[in-house]
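The other protein chains are all here in position, but one chain of the complex has been omitted.
Going by the order they are written in, the chains are A, B and C; count residues from 1 in each one.
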Amino acid sequence: MSELPRHPFDDDKLHEECGIFGVVGVPDAANFVALGLHALQHRGQEAGGIVSWAPELGFSSARRFGYVRDNFTSKTLMDTLPGSLAMGHVRYSTAGHKGQTAIRDVQPLFAEFAMGGCAIAHNGNLTNAEAMKHELIQAGSIFQSSSDTECIIHLMARSIQKTIPERMKDALRRVEGAFSVIAMTRSKLIGVRDPLGVRPLVLGRVGNGWALSSETCALDIIGAEFVREIEPGEMVIITPDGIESFHPFAPAKSRFCIFEYVYFSRPDSVIGGRSVYETRRQIGVELAREAPVEADLVCPVPDSGTPAAIGFSQESGIPYAMGIIRNQYMGRTFIEPTAEIRNMGVRLKLNVNRAIIAGKRVVLVDDSVVRGTTSQKIREMILDAGAKEVHFRIASPPTSWPCFYGVDTPDREKLLAAHMTEEQMRVHLGVDSLKFVSLEGLYRATGQEEGRTASPRFCDACFSGEYPIRPSDVVDSGRLQLKRA
Amino acid sequence: MSELPRHPFDDDKLHEECGIFGVVGVPDAANFVALGLHALQHRGQEAGGIVSWAPELGFSSARRFGYVRDNFTSKTLMDTLPGSLAMGHVRYSTAGHKGQTAIRDVQPLFAEFAMGGCAIAHNGNLTNAEAMKHELIQAGSIFQSSSDTECIIHLMARSIQKTIPERMKDALRRVEGAFSVIAMTRSKLIGVRDPLGVRPLVLGRVGNGWALSSETCALDIIGAEFVREIEPGEMVIITPDGIESFHPFAPAKSRFCIFEYVYFSRPDSVIGGRSVYETRRQIGVELAREAPVEADLVCPVPDSGTPAAIGFSQESGIPYAMGIIRNQYMGRTFIEPTAEIRNMGVRLKLNVNRAIIAGKRVVLVDDSVVRGTTSQKIREMILDAGAKEVHFRIASPPTSWPCFYGVDTPDREKLLAAHMTEEQMRVHLGVDSLKFVSLEGLYRATGQEEGRTASPRFCDACFSGEYPIRPSDVVDSGRLQLKRA
Amino acid sequence: MSELPRHPFDDDKLHEECGIFGVVGVPDAANFVALGLHALQHRGQEAGGIVSWAPELGFSSARRFGYVRDNFTSKTLMDTLPGSLAMGHVRYSTAGHKGQTAIRDVQPLFAEFAMGGCAIAHNGNLTNAEAMKHELIQAGSIFQSSSDTECIIHLMARSIQKTIPERMKDALRRVEGAFSVIAMTRSKLIGVRDPLGVRPLVLGRVGNGWALSSETCALDIIGAEFVREIEPGEMVIITPDGIESFHPFAPAKSRFCIFEYVYFSRPDSVIGGRSVYETRRQIGVELAREAPVEADLVCPVPDSGTPAAIGFSQESGIPYAMGIIRNQYMGRTFIEPTAEIRNMGVRLKLNVNRAIIAGKRVVLVDDSVVRGTTSQKIREMILDAGAKEVHFRIASPPTSWPCFYGVDTPDREKLLAAHMTEEQMRVHLGVDSLKFVSLEGLYRATGQEEGRTASPRFCDACFSGEYPIRPSDVVDSGRLQLKRA
Partner (left out) sequence: MSELPRHPFDDDKLHEECGIFGVVGVPDAANFVALGLHALQHRGQEAGGIVSWAPELGFSSARRFGYVRDNFTSKTLMDTLPGSLAMGHVRYSTAGHKGQTAIRDVQPLFAEFAMGGCAIAHNGNLTNAEAMKHELIQAGSIFQSSSDTECIIHLMARSIQKTIPERMKDALRRVEGAFSVIAMTRSKLIGVRDPLGVRPLVLGRVGNGWALSSETCALDIIGAEFVREIEPGEMVIITPDGIESFHPFAPAKSRFCIFEYVYFSRPDSVIGGRSVYETRRQIGVELAREAPVEADLVCPVPDSGTPAAIGFSQESGIPYAMGIIRNQYMGRTFIEPTAEIRNMGVRLKLNVNRAIIAGKRVVLVDDSVVRGTTSQKIREMILDAGAKEVHFRIASPPTSWPCFYGVDTPDREKLLAAHMTEEQMRVHLGVDSLKFVSLEGLYRATGQEEGRTASPRFCDACFSGEYPIRPSDVVDSGRLQLKRA
């Protein structure tokens, strides 16, 4: 039960580690949260949790491994989560710890303070968590999870402030990193984004209540109306009666994660007033302009390459076709019947549509290249099926730096682009041509007509190596050497 | 565990009831079968079974509810299915009996005859099963399942022939209907198609062995080479040493199910030498010619409408776009938080991509309309998202007759097209325009340039009401009144 | 889940293979059956099944591996078994097939005949089942289980009689062996015992209805009043309106299984008007008379040796003590931490009460010796604990012949007493003395003051080798050589 199917080529993609959702002021709030988390499932598939609060019963919680749809759909379970205030979290396990996650690591975390209980869930990563944890243990704190979120809880427990929101401000001012946080007390739903606003968080109106969500697609599923994004550095405290806004941090320039546009967010979400789908389609347009090629067909690597492939086809005039078909039922690892069956893992998920590929010059559009292992297998399958030429077009720049802001990235040495040029990668992947969209082109596709400037609007550290927040834990421990400025 | 997620709008689609797969002459044959069944999962999601044979151990079998990937991937289970000869089946439950399927109904069925054991699995439906069953019970046969396949077993048990293949010929000459059958003895893999060849069955070469499969896509997954289709009315008996071919039935004109092209088969399969994907795309081309419309976007209803939508866009020049996004994690039924959330069931699976739909005239391409319930919900979601006009284009003619050849269809009175004209349906669905491809156009898309002739090449009873095999059980019991000739 | 804890030394005991229970004329009959089967759990722990009948719904059934208490206690399941007529079965798996039992082997079996459905369950064994099965397969019957009970079903299916009871008489006259059968149609509960009455079956009155049960202890649990035993060779047909009695077989002298007194039945059951507990205590009295010994303590091997040990103590005047303590939580097989821990399997279940055993001369009373493996381990534990002398007293004669009447016995060569004298066994077991009660003494303990006569009242084949019913299958196949007359 613990191993669940994921995206095709899951192990050759970057992974968002979390989605968060909260709602206040509607009856049976936990059911809304379950729906919201279902819509955010692409942000984390390993586990999910929901906490609710109701008069007399107080806080209730349920944490489960596996999909939201498999756990938070039973009446028996949902009846244990009553009340008009609830929040939840879906979690992706980080590569290094896969299979070792304990249920106590599944958020929301919960703590009982002197002035009452508080649940908290967070999307992002604290870059000074290790140092902070060391310090707290010295002072007598006992950590129960391996989650960096627990640092926030212990900082709050030791704050001398009298209210939970004030203690949370205290705590969040002490941590560094990228974080969007949802928390709840017995009467309030609280949302916070880090000063740079690296990770998303939006506000919606549902009935007479309010919702906080990582993405707008989760507002749609519950019929909520999008109100606005929580601002970078903003804390909102929501009760059924209204919303208070605070800015507890020093002001800073916004640096939203550009990879949310490229891959993480759902195509039907809207970020910064801009459709994710349309942005991706526009990346395909940019790619077709930057790296044209003569070919017979443009095919997406399903499903994440689809919008860019449509854009590429529309700009280039080369017909769009479903050259690779995805198995809807995906798959765990089957027992391999014979060593001769190469690429078994890929075949479980994808099949080349031989009848339309054979004898054709094919442009394959994918969203990114991480390790490159999948790209090799796809190239092989396409050639086995009789393609005459294979041209890769990648809807993001070369990924050459790890992320420390809540995305699960391989170590730098495993990133293909960290130690190869585009031409070396082309030879390594064995394709007729390979082109990545430029960082400039990517910025243009997001609507930045001037492209990337000296003071860029996004965090693009995975492409540029310019980290807007110092990744203290890894740098101080010598695990990462920063790019010379 | 018993309720599994299915295609979006599963309950407003026709369903194929089975996929079958067998392999002989390769080590660990059951692992090949598991992979083949995984590739055929779209033909049946309720349950699956595998039987294998090995020297000394004899026949082994495993039957499980749920997906192939969730059951036939554990080494513990697969180790119980040794040998170089194996076969399997995936099953769709029929609407009327949903939830009542017992594990003993899950095929392959198995029987011990005087001359040895025999496993059998079938895709299709026997049209005289009820009469036959009545007769067999009178004679002392005891039925253990509700499957019509068991009639074949009992007829074989009572045959006076000396070998299993001869007994199978005896039995199959007694039954009527549409059937593709795979069977195995301790040394032979047997494949049969009914005289009209209504359901598919193909032969492949894998290593030094052979495979039988419902579709070619399952040959691809195991790296098998497509050899040929089993002919209508043909029986093949396969051992590692070679293939013998028999024609035990009176010759008849082939009437392959045209709906396999429209919806059932996977787009990466090839039928009758023709790509299913390309045929579907061509239906879209025919639709664009037969029923043009001025619009801003062509959007598929995912995923089955996609190839026809691509064809429609290419023929009409109207840009193709992903106007509806499918949730990859689908969903069981969530607890509905409030009555105000309309269309909850649909929202779990699909979300309208508001940002690109708002203010647009949208052509929605779907593969078929059965009850029409889903079409209504989608129209409503699209309009809620701000579309200016909604035009439905359907990649099949109106479905107005039930199928009795192995497809799960609602009763005739529940088929929208059985009692409404196209215009009545348009009004009922509330869209700006609604057009179905013509039966002629559909035939053209399959490569029949002359369209449908007086002696048509396909079974198209669901559209035409012309049943090439008399549905005796339902007609004789008065449950169906045939179209006057 | 499949391996369940059993009696201590389960693998060195003989095992009853079944318990049966049925009830008619009370609301929610299946709940009574669940309770009755729970009380009969000692007769079979591997699996259980219940069938019920209710107007409109017809027959319902549930079959499960594991204990009755773990399956037939959920409201969800029991609600699927409505009606005032129900019956059930608990099953012990036979040694040779352990782990291979399929759920379809779990009784009651069910068949649909031309005149309606019939469920059937049986305790015992048919001695000509193999020959009968061969004959039926030749005639076209298809066997779905490995149960000999299915022969009865097929014989019924082929009978030309018009009613189910008449067909059952037809069928049972064709089979040989020991059987107590419970069957039900949609209106009748039927009970039958074989002509010699080898296996038990009793009738009880519950409210306005009636119950059939293997033992009286199961009448007690549902508050039913014991009415009488079904006679050897009798068939009763019970409806809420009353009971009809038939004698379809040729009259024969009763030969009830004497081992039911020794071990199988529960001590709180009454057989033939005689308390099982009191009979066992009396065996201890006979043992003390036949085989006195000077000792300090009389200790039972728990739990089956307890009544005889009490009798031995009372007759001999040697104090009774709990020298061996049974772990109430029993146990599956633990991982053995070290090879030095001898007798791990035994330690999981029993512990010697060292403080009272050390330095003492101990009489250990056990019910029987089958393979002798457990007796050796117990002797070793007792000596390790410091006992000065160990004297075994066995409350049955030497078990030297296998049973073919529904009891799971090892092959003859594995029975210690089949090839050793009492003295050889004493040396083999390494004890100071070893004595079995005589067959005469055993008969006296059952109330036969004259002891065993030329025409004995019981089946004692396991001790005497005199089989009252010819075990045709094993004799004709050469698997057993009968004792020369």
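The rule is simple: contacts are C-beta pairs under 8 Å (C-beta built on N, C-alpha and C of every residue); 3 or more make two chains touch, one makes a residue touch a chain.
In this text the structure is predicted, and so the values were computed from the model without any measurement.
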(message) As a test of the contact rule: which chains in view would the missing one touch?
(response) A, C
(request) Touching the absent chain in the whole complex: find that residue among C:Leu14, C:Ala39 or C:Leu287. (result) C:Ala39
(message) So one chain is hidden, and I want to know which residue out of C:Gly116, C:Pro248 or C:Pro267 touches that hidden chain in the complete assembly.
(response) C:Pro267
(request) Kindly state which of the options C:Gly83, C:Pro108, C:Gly124 or C:Pro307 is in contact with the chain not pictured. (result) C:Pro307
(message) Using the touch definition from the top, which of A:Ala111, A:Leu383, A:Met420 or A:Val475 touches the missing chain?
(response) A:Ala111
(message) Under the stated touch rule, tell me which residues of chain A contact the chain that is not displayed.
(response) 103-104, 111-114, 137-138, 140-144, 153-154, 157-158
(request) Extract the touching residues of chain C with respect to the undisplayed chain. (result) 5, 7, 26-29, 31-32, 34-35, 38-39, 41-42, 45, 67-70, 72-73, 75, 78, 207, 217, 220-223, 266-268, 270, 274-275, 277-278, 281, 303, 306-307, 310, 314, 319-322, 325, 327-338, 340-342, 347-348, 351-356
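Here is the rule we go by: only the chains that are shown with their structure count from here on.
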(request) Would you mind reporting the rotation angle for the C-alpha fit of chain A onto chain C, rounded to the nearest 5 degrees? (result) 180
(request) Indicate, using Cα centroids, the chain positioned nearest the centre of all protein chains shown. (result) B
(message) Please identify the chain with the largest separation between its CA centroid and the CA centroid of chain C.
(response) A
(message) So the centre of each chain is just the mean of its C-alpha atoms; given that, what is the distance between chain B and chain C in Å?
(response) 51
(message) I'd like the Å distance between the centres of chain A and chain C, where a centre is the mean of that chain's Cα atoms.
(response) 62
(request) Express in whole angstrom the distance between the two chain centres, defined as the mean CA positions of chain A and chain B. (result) 37
(request) Spell out, as numbers or ranges, the residues of chain A touching 2 or more other chains. (result) none
